[in-house]
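A protein chain is absent from this complex, but the other protein chains hold their places.
Just so it is clear, A, B and C label the chains in written order, and each chain counts residues from 1 on its own.
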Amino acid sequence: MNRIALLDDGYLELVETWGSDERIVEAARMSTGKGFQGWGPNDCPDCGPLPSEEKIHLHGTPLGKEGCSTCRGKGYVAGDEKLLRFLSENHHDTPFEMGGMVIEVKAPIMVFREWHRHRTQSYNEMSARYTPLPDENYRPTIERLMVNSKSNKQAGTGKGADELTEGTAADWLKELDEAYAHVERVYQHGLQIGVPKELARLPVPVARYSRMRASANLRNWLGFLTLRMAPNAQWEIRQYANALHKVLSETFPRTLGLFDERRS
Amino acid sequence: MNRIALLDDGYLELVETWGSDERIVEAARMSTGKGFQGWGPNDCPDCGPLPSEEKIHLHGTPLGKEGCSTCRGKGYVAGDEKLLRFLSENHHDTPFEMGGMVIEVKAPIMVFREWHRHRTQSYNEMSARYTPLPDENYRPTIERLMVNSKSNKQAGTGKGADELTEGTAADWLKELDEAYAHVERVYQHGLQIGVPKELARLPVPVARYSRMRASANLRNWLGFLTLRMAPNAQWEIRQYANALHKVLSETFPRTLGLFDERRS
Amino acid sequence: MNRIALLDDGYLELVETWGSDERIVEAARMSTGKGFQGWGPNDCPDCGPLPSEEKIHLHGTPLGKEGCSTCRGKGYVAGDEKLLRFLSENHHDTPFEMGGMVIEVKAPIMVFREWHRHRTQSYNEMSARYTPLPDENYRPTIERLMVNSKSNKQAGTGKGADELTEGTAADWLKELDEAYAHVERVYQHGLQIGVPKELARLPVPVARYSRMRASANLRNWLGFLTLRMAPNAQWEIRQYANALHKVLSETFPRTLGLFDERRS
Partner (left out) sequence: MNRIALLDDGYLELVETWGSDERIVEAARMSTGKGFQGWGPNDCPDCGPLPSEEKIHLHGTPLGKEGCSTCRGKGYVAGDEKLLRFLSENHHDTPFEMGGMVIEVKAPIMVFREWHRHRTQSYNEMSARYTPLPDENYRPTIERLMVNSKSNKQAGTGKGADELTEGTAADWLKELDEAYAHVERVYQHGLQIGVPKELARLPVPVARYSRMRASANLRNWLGFLTLRMAPNAQWEIRQYANALHKVLSETFPRTLGLFDERRS
């Protein structure tokens, strides 16, 4: 099953991928007219198997220069990891457009509001003009509510705000539940008495879950990850970005490995 | 003043335009190396002034072929209206990328949700992560609520819905007001007790007003108008599209005149 | 083998596709929260198998309305062909972004010059800065040279030009060969004496073959076909567009069938 559960009611699900690390190298080689030449070996010719964490991410340039990390044997010949690394480190980004991924996402509207600012993706989303949105709203945990107040007292709260406690957080969640329930009654009542669907939705909160399919090429997904896995991204969209990273890593393990190196 | 009031609390305001009908012709003429040659005269050489509605929109190709619409005099020589018309009618769209417009817009979130699906525009929007959104929510008029139920009984309402009346519409607006007020109390309370701004906003409705700057070239604005002035576009975004059309027409009167012809 | 030979020395080769007609319907159904429901049957419930040309392209809306084309039986129930047709005919284009194709192309530089004006595709091309371009130049046939002069005496020739004959065409091809050979000698000589590759290429003609990978989603490929299969597109790029159409039709037969209907 390709569905990863996120937040209290959301998910990210793989629909399809295209391309591969090999295809990216092939595309880059168009500049010289050569194709993919093969990855380097997983074994050092002098001392045997490489440590597993080096097999994918590290044995490109570093081993090509310095040899095997165990015996420092120099017989080792690196393969096209070197080119992939060169592309990644020098921002030769177009070959990474030759792969991509389609996903399905269920997330709160406020997450989609941030997501849709990425203008290089393709989207098809549920529409409240066509179908009433199911009564599912994002309800953060107390731990999540406390995140900012614990680690960074000021960050993200309004000026002159009190310090949040587990007690006041729990109380506020109850208020939130009541507001969600109130709003839903008005929505449903509007629908029943004949308010057009496109207007009955007016009180629907930005916490309401919606669903979409999204497609992008790998270059643009990496751009999304750069912004949305960053520490200053909102925690909620970061959960989706982390899940996306996981799914992408299965199809493009070497490229994501290099991406991780650059981020750290 | 360049601000056009829209809905109950929104607006569209011109910030800046670039390019002109003449510049579009100049750009198209790059293909042959010639520049802008001039528009045709506003007078027929045989009988005098052309009817005003022809001066801009019509005296290109039609008059070039058929002469003046009053006297059918053939002395008339059309100018670059002919080329502009040819570009417009034959979807030679790239020259229309050589002009554009920046605007500022205040609109409900649900309108921005539709707007931001246009991925060729540039956006900078108010963010509830940085600043609490003012307590302004779109409240439709009774007439607006009735639009669909009068002209098209089924369109847009849920299956099995009652028929909306002025009385039930007015009652529902009161319910909507109460929901808005309830939600605002929860939002403000959250902010006060130290819920991070990015989470305190969870109950904020999609009716809440936000603000943004948007920029696009003329080709992409025309694409926006095509979709958002269409009868099946939601009434609210249509008001913004109509205002946009008005502002664009002042800078690009001939291009918008041709756009209007194609639409009708 | 997926390679289609084109012109005298070019080709178009399928690298990979993603998505399908079914996926497009699934994406469109996100708006209402439903998935793909299935295509209509290939048999009429009253009289048996439908004519084969109707199985894919026609038995959506037309049969839904008018029944089987043989017996006019009304028992027939159309499937999601209806939705696909609706999307195609009403320019609901975003679901068609959920599929796509990567190809490899060898074509003359002048064809690539036109191709690269399509800014929504991804490209990786051979570079004369990195590797000398092989001595392969497009040489049209006499029949091709005569196309315009036969069917449309004026079209495409300069003002005051003579009328091309098979004899003068054949003579000119010899001149062309000599020019190609001369230029190649200067190119090779430059390379040999130490002129940088990026400058030695200066005399290389726009007829020189180059190679690239190109990727785009289906919506953008259809936009490419619309412009480049058109009668006013240059004959050479039309050959590539026709081949592209053929390859796309194998993965997206229903979508391309609808595209063909709209074009005719």
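Assume contacts are C-beta pairs under 8 Å (C-beta built on N, C-alpha and C of every residue); 3 or more make two chains touch, one makes a residue touch a chain.
Note that the structure is a prediction, hence the values are computed from the model and not measured.
Listed by label, the shown chains that the missing chain touches in the whole complex are B, C. Residue in contact with the omitted chain (choice from B:Met212, B:Ile237 or B:Leu258): B:Met212.
Touching the chain that is not shown, out of C:Tyr11, C:Tyr180 or C:Trp221: C:Tyr180 (per the contact rule at the top). Taking the complete complex into account, residues 108-110, 112-113, 116-117, 119-120, 123, 128-129, 132, 137-138, 140, 144-145, 147-149, 155-158, 161-164, 168-169, 172, 175-176, 178-180, 182-183, 186, 189-208, 234 of subunit C touch the chain not shown. Mapped onto subunit B, the interface with the missing chain covers residues 15-19, 23, 26-28, 30-33, 94-95, 97-98, 100, 102, 104, 122-127, 130-131, 211-213, 215, 217.
The working rule: only the chains that are shown with their structure count from here on.
Measuring from the averaged C-alpha position of subunit A to that of subunit C gives a distance of 34 Å. Subunit B and subunit C have Cα centroids lying 35 Å from one another.
Contact with two or more other chains is made by residues 123 of subunit A.
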